[in-house]
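With one protein chain withheld, the remaining protein chains of the complex are depicted in position.
== chain A ==
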Amino acid sequence: MTADTPDYEEIVTDVAIVGSGGAGLMCALHCHEADPGLDITVISKGAVGRSGCTRMVQGGFNAVLDPGDSVDAHFRDTLAGGKYLNDQDLAWTLVNDAPGVIRELETRVGCFFDRRPDGRIKQKAFAGQSFDRTVHRGDLTGIEIMSRLRDQMLRIAARELEDVRALDLVFDAAGRLAGLTCLEVQTGRFLLVRARVVVVATGGAATMYRIAAPAREKTGDGVAMCLRAGLPVRDMEMLQFHPTGLLTGRSRMTGAVLEEGLRGAGAHLYNARGERYMERYDPERMERSTRDVVSRASYTEIVEGRGTEAGGVFIDISHLGAEWVERTFKGMVERTRLFGGDLARRPVEVSPTAHFHMGGVLIDTDCRTDVPGLLVAGEDAGGVHGANRLGGNGVAESTVFGARAGDTAARLARERVHGDADPNAVGESFSRATAPLRSAGGELPYPLTAELKDLMWQSCGVVRRRDRLEDARERLAELADRAARLSVPGPVAFNPAWQESLDLVNQLTVARVIVESALARDETRGAHARSDFPDSGDDGDLHYIVATPAGEDVPRLTTRPVEYGRLRPQEAAS
């Protein structure tokens, strides 16, 4: 500890889990079930079980339950959707574990998913899938999953650090993981959480776009923390835009997703001229094409002047009958009626919206990283979805890999000891966090956040090109300089301006790696579209981009060949 290190409280735990969405809470549950004697701590920037995006899942969860379906088919769909950039071992793990996790959610966690008339679990159609395999609870599935997981926390009595922001991973003098530094948002107090195992499961960073779907908390905290600790990340250029985000003017509601099941059920998309434009982009699958294809099509319509005045297109499902739409998509209908629209009766204006980050930290199938004792699960990890995630594979990933991280953590916690965190690193972490409070005369974070969102939307959005990306690289460097000199007025307790300045630093850290990776991929693949490289390279000779942090500089990029251990793209086509 250095002379000016602020006071802090020390918490000693066996397993520290950062994030309380689907991945974080499944991890806590599995860790407890595997070894009830372990001391588990859940660290959550917002309310436990009620922040992040699993809670916001609408459509549902892909899992093979029907005898007519197969995990092989789910695997092929996931790879085809991911344009073969996926880590095949991770994708294989996802599809194999998903049915068991559904059974666990139903029989252990107490979720109840919608049933068919015969009383068995109902599965609905989602885009990009060869079988109707999406399990759901109405059109607000996330509430059921997260409310019940949150209730399980009351049963297992894990320690909850609610409204506590994780700052930095810390290591002992020999470089072994010792835990992490945290900031208690409600009081402004600092914490040092010493843990045998740390699991990072905070969720992605799509809020850095002007039109974006996720919850407020998702500012890339986990990936930024891992980058600061030197961990390599992959596929960072792969940021998914969901095709149907609501447009509601300047309201914060803009960007909120209208769920994929609408397109699965037969909704049409129209441009402002009334043309069903998907005929020109994917005449076979039309609106049921994958998210990358539909978002790019909508974006093209909008930028080529065939969109609405507000920069959108229309989704229309009213031809299926108002009564049926109201019953089947109750939550979505309510969402549109709040702002004077009516999904059951009229077309609704939508735009592609930044939704999900396929990129993230490199992990193995047990969620292990390059740092012993550090696990990563859910959206913070990369590789499962390749270049594009299928709808319904997101909550599946969070819960499948959250569960695996919990199993691994329980095992590792018995093998590892508590390290002594390097006091200088602890002091530096706290000092970085208090910088905006200590400095005077700097900018507030809010206008910088708005600039970042505009910049990413315009220069690293649905369709990208070199000159724009190079401009974004320079402007992000400037924004990072300005973000390092922010000042916010007090108090320290529950101060949103202070918190936003810390969010902004993380968003910028992640944004710079996204832009560098986007510059490096000279092709169009999945969610990454380049107008200067509109074609895709050879599916059979793919490389993924790995970014490795290099101190204060922008990360060093390398490429690694995709291993086609289970399925070669040319075999998939046959």
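Assorted remarks:
In the analysis below, a residue touches a chain if its C-beta (ideal position, glycine included) is under 8 Å from a C-beta of that chain, and two chains touch if they have at least 3 such contacts; residues count from 1.
Convention: contacts and distances are computed from a predicted model.
Missing from the rendering is one chain, named in UniProt as "Fumarate reductase iron-sulfur subunit" (options: "Sugar ABC transporter permease", "Cytochrome c-type biogenesis protein", "Fumarate reductase iron-sulfur subunit" or "L-serine deaminase").
From the options A:Pro283, A:Gly305 or A:Gly340, the residue with contact to the unseen chain in the full assembly is A:Gly340.
Of the candidate positions A:Val15, A:Ala28, A:Met56 or A:Leu412, contact with the unshown chain belongs to A:Met56.
Touch with the chain omitted from the figure is made, among A:Asp151, A:Asp454 or A:Asp522, by A:Asp151. Check A:Arg159, A:Arg216, A:Arg345 or A:Arg482 against the missing chain and you find that the one touching it is A:Arg216. Contact with the undisplayed chain is limited, among A:Gly59, A:Gly82 or A:Gly138, to A:Gly138. Touching the missing chain, out of A:Asp89, A:Asp114, A:Glu326 or A:Asp407, is residue A:Asp114. Although one chain is not shown, part of chain A still touches it, namely residues 46-47, 50-52, 55-56, 100, 102-104, 106-110, 112-121, 137-138, 140, 142-144, 147-148, 150-152, 154-155, 186, 215-217, 248-253, 256, 334-335, 338-340, 444, 446, 488-491, 493-498.
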